[in-house]
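All protein chains of the complex are present and in place, except for one that has been dropped.
Take a look at chain A:
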Amino acid sequence: MRRTLSADAMRLAIPALSLTILLAAVFWLQPRAMSYVGLNLLFNLAVPIALATIAQMLIMSVNDLDLSMGTFVSFVACVTATFLREAPLVGMLILFGVVVVYAGLGVVIHLRNLPSIVVSLGMSFVWAGLAVLLLPAPGGQAPDWVRALMTMKPPVAPMAIVASILIAIVAHFVVMRSSLGVLIRGVGGNQRSVERAGWSVVGARAAAYGLAGVFAVLAGVALVGLTTSADANIALRYTLLSIAGVILGGGEFIGGRVSPIGAVIGALTLTLAGSFLSFLRISPDWQIGAQGAILIIVLALRLLLNRLEKREKRR
């Protein structure tokens, strides 16, 4: 029993540790961040990123990769700021429809044996085009209930923290504890054995993509709730951020090894890295490079610990 715990704990230890260190560094640079409002400001943009990261993680757990995450979230944001406000029913229908499209993509990718990277890259242009059609110029307005939800002030901890914890718990339950989650990860681990047990792999893939669609839609809605208006290019960074978040959180590109809690922590870490660099007064020219450096350090640390773990096992 102890060994399983330590192996899983190990996977979570690095992201948790890097988040703690970054947070400590931010507090040291800017003690005023150590408050209800401060924490909310630091982390509230992390909520949509965390949702997008979970979506990406679901796709990665069936050994695929979604390169359309950023444009898709942007498109959802545009729908939220236009239709969902003016004609809620139509807006809901559109959002439901795109989730079905996502599940359909999973089916097509599986049946035609297509590389998911190519399909999602193609889809990214479709989503981007639709977003521009909806909002040629930045604008629109968040529906009031979305705005209210995202600016809620729960007691004890700020909304950003509460939401992140909630996302982590729900995703953990769906992906790690439920039968469906086991099936989805099983497809990532050994598709043939899942097939031989009599399951429909098409169904599992469709479910993984559909669920990813749901989380990505939530990411778009949450984003508009924070920014109050939308823009066709609002979330382009999310594609790479979400992939980085999954990897940072202990997930892997293939083999169905993912960790939802790690993914949320990864998303928080990535958001915090940006603020940390601003607090350090690093010029914006260097910020992206510095963010990359932080990523490399964390990943190197994980590699090192993996190696230690392996050596331990050999004893």
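By definition in this document, a contact is a pair of C-beta atoms (placed from the backbone, for glycine too) under 8 Å apart; a residue touches a chain by one contact, two chains touch by 3 or more; residues count from 1.
Heads up, the rule we're going with is that contacts and distances are computed from a predicted model.
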item	value
Chain not present in the shown complex, as UniProt names it (candidates "Phosphonate C-P lyase system protein PhnK", "NADH ubiquinone oxidoreductase", "ABC transporter ATP-binding protein" or "Phospholipase D-like protein")	"ABC transporter ATP-binding protein"
Selected residue (touches chain absent from view) among A:His110, A:Arg185, A:Arg205 or A:Arg302	A:Arg185
Touch criterion as defined above, residue of A:Pro136, A:Pro155 or A:Gly198 at the omitted chain	A:Gly198
Contact set of chain A toward the excluded chain (per top definition)	1, 3-4, 7, 177, 179, 182-183, 185-186, 188-190, 192-199, 255-257, 313-314
